[in-house]
Every structure is written in structure tokens, then in C-alpha cells.
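Of the protein chains in this complex, one is absent; all others appear in place.
Chain IDs A and B follow the sequence of writing; residue 1 opens each chain.
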Amino acid sequence: MALEDYRADVLRCSRCSYCKWIPFDHVKSWRFAKGCPSIDYNKFQSYSAAGRLVTGLSLMDGRCDVTDRVIDVAFKCQLCGSCDVACKVCRYDMEPLLALHELRFKLVEEGHTLPQNTPVMEGFRKEHNMLMKPKGQGGKWADGLKVKDLSKEKAEVAFHAGCRSSYDRDLAQVPSVSASILQKAGVDFGILGKAETCCGGRAFHMGYRADFTSAAKHTVKTWTNAGVKTVVTPCADCFHTFRRLYPEVGSQVEVLHMVEFVDRLVKQGKIKLSRPVTMKITYHDPCHLGRQGEPYVPWKGKERKIFGQAVVYDPPRPRYNGAKGVYEPPRNVLKAIPGLELVEMERIKEASWCCGAGGGVREAYPEFSSWTAGERIEEAMSTGAEAIVSACPWCERNFMDAVNAIGGTMKVFDVMDLVQQAI
Amino acid sequence: MAFSKEAYRALEDIVGPDNISDDPALLDTYAFQYLAETVRPNHSRYMPRPVAAIMPCTTEEVQAIVKVCNRYRIKVKAYSTGWYHFVGAIKPEDDTVQLDLRRMDRILEIDEKNMFAVIEPYVICAQLQAEVMKLGLNINIIGAGASTSILASATSLAGWGPSTFWMGSNPDNLLGVEWVTPAGDIVRTGSLGSGDGWFCGEGPGPSVRGVMRGNFGALGGLGVFTKCAIKLVHWPGSSQLDITGTIPAYRLPLQENFRAYTIAIPTWDAWADCFYKIYDNEIGYVFHRQFNLAGADLAGAFWLMYIDPTKTLNDVEQMVKQPEIKKLTDELRISFQLILAGRSVRDIELQDKILDQILAEVGGWKVKRFCEQDMAEFTNLYFARMGHKHLNFVWVGGYMGSWMQGGTPDYVKGYQPIAAAQLARDQKSGLLVQSGGDALMGCGSGVAGGGHMALEQFVCYDPADHDSVDTVIKDMHGATADAVAHGYPPGKEALYLSVGMKDEDLYAARRRAPQPFFRYQWKIKQAFDPNDVGDRMYMTLPPEDETTD
Partner (left out) sequence: MDNKKKTLIGIVGKENVLEYQKSLETYARDQSFVLPIEPWFVVRPKNMEEVQAIVKWANESTTPLVPMSSGAPHFHGDTVPSVPEATLVDLSRMSAIRRIDRRNRMAVIEPGVTYSQLQPELAKEGLRLTTPLLPRRTKSVIASLLERQPTIIPRYQYSMTEPLRNLGVVWGNGDILYTGEAGGSVYSLEDQWKAGGRQVDPKGPGQTDYLRFVTGAQGTMGIVVWASVKCELLPDVHKVFFIATEKLEALIEFSQRLQRLRLGDEVLLLNNSQLANILGKGIDHIITLRGALPHWVLIMGVAGRALFPEEKAAVQEKDISDLAQYFGLKLLSAIPGVTNREVLDTLINPSGEPYWKFKYKGGCQDIFFLTTLDKTPQFIKTMYSVAETLKYQASEIGIYIQPQHQGVEHHCEFSLPFDPEDWKEVTRVKELYCKASEELIGQGAYFSRPYGMWANMVYNRDVQGTIALRKIKQIFDPKNVMNPGKLCF
């Protein structure tokens, strides 16, 4: 695909502003009505999804050149997908999120990159992680775990930790707890451990399509060689990448997030969450597990018009609008923990506010990233919760940093942390 | 005077470098507008670029910006949420500074007991409604929906919608206003100007607010409105909308004191009679002909498709052929929606009884399928929050509203068959969405309490297809011609087309007005905008007309 393929999307944009807000039916207050962190922080119209679509059109039509402003507009966005969900409340023909991706791909492919991204991508290419750490440092979370090494052995289930929790000491317990749970449940699984490479999702979102494709193909090949049929991960970013982006490079594995797996195990009685954890918590839906965590549906087709001008697709095009995101499994797991009181924020599920880390924003625009997380922490605090719980180490890192920045007391947990306490 | 670096610096000094830009790509996002393709060369989606986009945060900043623009003779154009091709720069030869008011987004006060709220321009209906619902209050949300700025519709455009019948229109509900005039003065209207608070928009003596807006507002062409107070109304529902359902088919379960009906009527004469009886009996919290916007031939299938989250527009193609949908389509041809809200259970029961009697008298009935739980709950939510209004664009992104001449129900029913025939004719080529005529939508009453309404025809086209755009423009001219041929004034489409017309042609049309109000608007402009920094969306006749009178 190319940006030109989304020309019609731009021309058919009604400039309705829905992309800036959560679906209006869900607005419960003045304070927490916004959906798009980018325009909320940066203010100018360009920073909305509609604004970016127009920027793309202006570039395509030669109405403007690539300026610093254009690059800022294109990259100062977490690609959280809130705009996509809101737009699709009323539209069946628009794909704003895909168009936003294409804008980035176009700029990167033409050499217009963010200087801040250069060291990150060098690290990705050389060290196979997005944290600019030497590759040997990852995988320490697995130390002491007796588990299959997929680089040498076969297993039908692969557990993929993800580079955030592999390389971030504060989050290392997430994969290690997850792996122990799998072990307790008697799952025959393997890991790549220190040999695990970044899923490539973050590189994709930063606009580096070729780098992503290369990394993805490598990982798919490794799984194929190891006989993997199912991939389980506790990282929402990786989950989304494997579920939605990898099939385009030939992956056919089943993809599950740990919360889905644990939800299954609890329902099957294979693990019991019987130890009370007395706490009032709120749950944050990660973008990549929630609205962007919908199952992949392969499609190749084209636009057709009915009733004269109404746009449909042949065959019918799958609709990614956040309806089938992974919302209930993490909630089921949390509700199954005795003593835990779950209170919901205003913006949840498909209307969730982004943690701020995605799309390369944490790396390139730390202030904006922190502000976005801070907004979410404010929202969490408004519920009276003591802790914010999520299912993505990127979200958790961003929240922890935001809490520290404001000197707050809100605790940050992964679902697996609480599962570990409750088992 | 061309826009100079000096002028830019003067503006930058007011708001700081982060809140102003003249980057071409950024300015293009202000130029890109809904309906631009109907008036711009080559059906471009871009109106003329402003020379700068600037984001003030306070009234004082707005005033300072306006004064700079007076000094340098730059047009000032402010918008809140920024929708419509007339909210930005209009003429390429004018230097226009676009004020983007999104930083002025606070709810300043909610006075529950005295039932008003004070807001800035960027507060949208959804936000204010959510806050006041917590207090058992509600606001009139205009037909364009929850995404719109209350201040903008109250001060600068129209301001009526499905709830106007009971809740009042936004101009009715407008109390004190803070206005930065084109000359850069700050005028506060009513009690606000006297320092007595926001609660009254009239006086002292005659009301200055008469300058600000009439049947519609100045469309950004007469200064900047920076704050206003808006009257609130009672909400007999729960403090929060408890939404169920899967996106996009959200629903709002009906509480025991609410009803959500789609009503069908056998003839247009009976339809008018029905409206008058509803007015006389004062029932109807929300009263609107909404679902027909999808077109006479497609509305039944479309709405049933929409409330099923597993379906897409592809499904409409087959659904429309099903026998029960065909029957429903015929049933819906003359229909409208009515939300009843009782202040008590006995009240709602009586309202139900009254409605049944009215229907018995006019031969109308409740459309069974649309009154079943799923559709009723969707209808309830649709009108409670008006958060799905951009379904106007659902078919392919282009929607043009035409006709909409206001009058009594007896008057409006007169143009229904003309509009229906006109649309059916124009849709034949297949270059418009063939939704079937009529595709008319409109308030139960655009004047509070009943008695005056309008029906707007939904003409849907593909803005990405030049032939489709050509056809909708022809349709706009056709609608005007058909209206005038039958003794009606031009409709809404004339306003849209006027944005792209030459000054001389606009003046020629205005001179044909039977009474001299355009001349008076010129005098008002002279008095309040001596340096002509407001653009031509505030509609006047040229100064030469004065001297020839």
C-alpha cells in the first residue's frame, strides 16, 4: 500500500472532528472527553487524524514541502487508534489509522526521519531491541527457569516476552511470572530468551516498514523452524504486532495475550486465584490489546459502488473498529481475584485514552509522552483507585514514570503481578 | 496591505511562538473544509489558505489579535470546532488570520438552581451535557450533533435541533455574551455588561445582542465571541448515560419515564395535522424527523443494518430486497421520531395516552419494528446524545443539505413533493447516492414551543469523484430553481453556493430582497467594523448602494 491509496479517504473526510474525541455516547465528563492525545497536546488542527490526512494530501499534490512542521505533525502521534474508532462510529469507508501509517512510511522512505529516532533504529538493527541496550542484556528474566529453548528445541507454544520487559529491570517480573504460570498450567512451551528479537512492531509504527518486515520474517522463520503453532505474550505491543501485522508477512500462528490465556485457565479451573489481594484498582486498556487487538481477517478486494455512489467492498471488507478487542479477559481475571475492587475509568475499552508510549512517541517526544500518561493517571486518580493495572509493559513503564514525575502515590501493576499475588 | 513579517511578529508577541504558525502544510489543514468542493476551482477540498493560524487562550489575547488585524487590515476569522466551508478564509485575495479557539475550552460556571452554564467557545455539546446531566439538567443539542460548540451555534450560526421544541433553540437560550467586536472593543451584553452576572441577555433598554445574530449568526464575519451563558433545562433521566451495546450500535435502555417512538403517518396532510396536535398538546421532549435522512428507499434497511454491529453497508444491498424490509420502507415514507420524557410516571402515562389519541385522530401509527427494544434503545440514545450525527456522511463522505425553507407545517408540507421529485430526478444518473426521494430531515419545530420548522434534503455524493461533485452542484442549482419556480425562496443550498460567488453576483441577489435588511447590515458593519476586518460572511450590500438610495 502507499499513501496515494488513501487519497479517496482524505477527499471523503467530512472534517467532522469525531477523530479528536472518544465516541460521544461515552462522554461522561468535560475532563475526560478527549480521545486524541496529539491534538489535545499540540492543539493545531494538523495534529488530528483529519489534519494528518490533509497533510498527506497536500504533500501528494505538491501544495507544500516536507518541513520540520510536517515531520513533527507526522511523528508526534502515538498511533493509538482512538481516531480510527471514533471515525468509524459513522463511517464504513474510512481508514484513518492506516493512512496515518502510510504518511510515516512515505516520509521515512523518502529520507525524512526524526533525528531522535536514528539511535533507536540503529539499536533495533544491531541489538534487536527498541531500548538501545546491548542484546545480551535481554532475557535475564528467564534466568533460573527450566524451559525449552526454541532456538534449539521444538514446542507448539512460544512465549514471547517482548523487549520492554526483557530489558527493563522494573518490569522483568511480568515475563517471569507469566512463564511460571504457563509452567504451572502444564503448557508445553518454549522461549527464545536472550535470542529473542524485537517483534518489530514499534519500528513499524515509527515508519520503518522495511525494517519491520525484515524482523518479522526472521521471527516467523524461527517459529516455523521450532514448530510453533501458538504464540503467547504478556506485551500488548507484541500481541498486536503478531496478531495483526505478522499475517501480512506469512505468519499463521495463533496469537494470545497472557490475559486471554490466564482467563482460559481460570475458567477451566487449571489455576485458582484464591489468595485475597485487598486493593481498589482501575484497569487501563492498552491500545494494542484493546481497540487494536482485534483478530486479523485476511482481505484482498476492491471498492465498488452501490446505489449509485455508496461505497462498499468486494468481497466485504473486515471492519476494524474496536468492537472485538480484548476487553473482557483481563477484567475477568481481575474480578476473579478475591478482595480486589475494580472501578472503571470513564474512558475504557474502545474509548480508552492512550498511555502515551506508543508510535515512537516515548522515544522521540518524552514530554508529550509523559503528559499523555499523566492525563491517564489523573483519570485513574479520579476513580479513587490506589493502583492502575494494565496488560502492557510499555503502558506500565510510562505510567510509573508519570507517577514519579508528579510525585504521586498511585501504584502501577501488570495483571500478571496481581495474578501472582493471588495464586 | 499584504501580510507582513511585522504583522506576524506582532501576533506572535501576543500568544507566543507555540501558538501561531504560517507553515503551509499546517495552514492547509485550516483551508481543507467540508463543502469546499462545491465552490472551489476543480472541486478542490481546500478553501483559500489563511495567512496564519493563531490560538489565543483568553479574551484579552483575542482582543489584542483583533487590534493588530485592524492595524494591518487583515481579515479576522475565528472558529471553534471549525466545520463548514465558510468558517475560514473565503476570498483568496484577502489576507485572513484564522483564529482557532480550541484553547478556550472551559466550562466557567454551572448554576444549577438558576439553570444556566457559562462556557467558552471550545466546549462541545457532549461535554457540557455530560456535566449538567450529573445535576439533572440538559442542553439543547443542535441538529449537527454532540461534536459542535454550543457557543458557536448560539452566537454565530443557527442553533436549533431535535430538542428545540421542548428545550428552546440556542438563540432562545442565549443569556449574557462576551463579544470582541471587529474594532477590538469588548462588549458584554445584558446583565453581564452591567456587572450583574450572566443570567440575562436582554437590555438594558434595547438589546445589543440584536447586532450579533438574527435568524442566523454572522458566520464569523463580525468579531469573536469569547464567552456566553446558556440556559439549561430539566433532564428527568439518570445522571449519566448508561450505554450498552457494541460499537457502533450503542444503545440507551429506556427508563420507565421515557418512550422512544418512530411514528408513521398516511399522508402529508395528516402529517401536518399530527404536528399541530403535538404542538397543542405539548408532548415531546425530542421531536424530529431524523431517520428519513437515509432516503425514502434505503432508510429502513440502513437503520436496521446500523444497529447490528456485525453488518456493514454491503449488507444494505441485500437487505433492501427482503420482503419485510420493503414493507418497512413503505411504512417509513412519512414518518418521524418522538421521544417522550415524563417528569413522573403518571405524566408519561398520560403523554402516551395523548399520543395514542393523536394518532387515532390522524390515522397514524407507531412503526412496530422501529419501536422494538433494539431500535427503540438506539433511537433513545441517538437523540439523547446526538453522537451519531455524522451518519449524514455515511454513504461516501459527501452530504449536502438543501431546501430547508422554514415555515409552518402547512407551509413545509407544500415543498415536500417538489423536493422529493427533484431528488428522484437528480439521482437517476447514478452520480448521487440513490437513496430515493424524499430524503428530508428536520426538527419537529425549530422555534421553541412549536409552530415553525423546516425540512432539509440530504443529497449524498462522492467528494472524490469529480462527476459526482458536478452532479451535486447541479442539484443545488436545481433545488433553488425548483423552489423559486414554485414560489419558495432559495433554500440552504443557496447559502453554500454563495460562499464561492463573486461579490457582484451576491450583491445582485441581495438587491432583490423585498426589504432592505442587507443595507442595514452594511450600516451595522460600518459602525462596528470600520476597518473591514470581518469577512463577507456577514452579508451586506456595498457602500455605493447607500448613496444611490
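FYI, a contact is a pair of C-beta atoms (placed from the backbone, for glycine too) under 8 Å apart; a residue touches a chain by one contact, two chains touch by 3 or more.
Just so it is clear, the model here is predicted, and its values are computed rather than measured.
For the chain that is not shown, the touched chains among those present are B, taking the whole complex.
For the chain left out of this panel, the touching residue among B:Ala144, B:Val208 or B:Ile307 is B:Val208.
Among B:Ser44, B:Thr246 or B:Asn281, the one in contact with the hidden chain is B:Asn281. For the chain left out of this panel, the touching residue among B:Asn19, B:Gln127, B:Asn392 or B:Thr408 is B:Thr408. Listed residues B:Glu109, B:Asp185 or B:Asp242: the one in touch with the omitted chain is B:Asp185.
Touching residues on chain B toward the chain that is not drawn are 111, 113-116, 168, 171-172, 175, 181, 185-191, 193-197, 199-219, 222, 231, 233-234, 276-277, 279-282, 343-344, 346-347, 350, 353-354, 357-358, 406-408, 410-411, 414, 446-449, 451-452, 487, 489, 513-518, 520-521, 523-524, 527-528, 538-539.
Following the convention adopted for this analysis, only the chains that are shown with their structure count from here on.
Residues 19, 21, 23-26, 28-30, 32-34, 37, 45-46, 53, 55, 81-83, 100, 102-103, 107, 123-124, 126-131, 134, 145-147, 240-241, 243, 246-248, 250, 252, 298, 309, 312-317, 381, 385-399, 427, 429-435, 460-465, 468 of chain B touch chain A in their complex.
Residues 7-8, 10-18, 21, 23-30, 33, 43-46, 50-51, 54-55, 57-59, 63-65, 67, 69-70, 73, 85, 88-94, 305-313, 316-317, 319, 321-323, 350 of chain A touch chain B in their complex.
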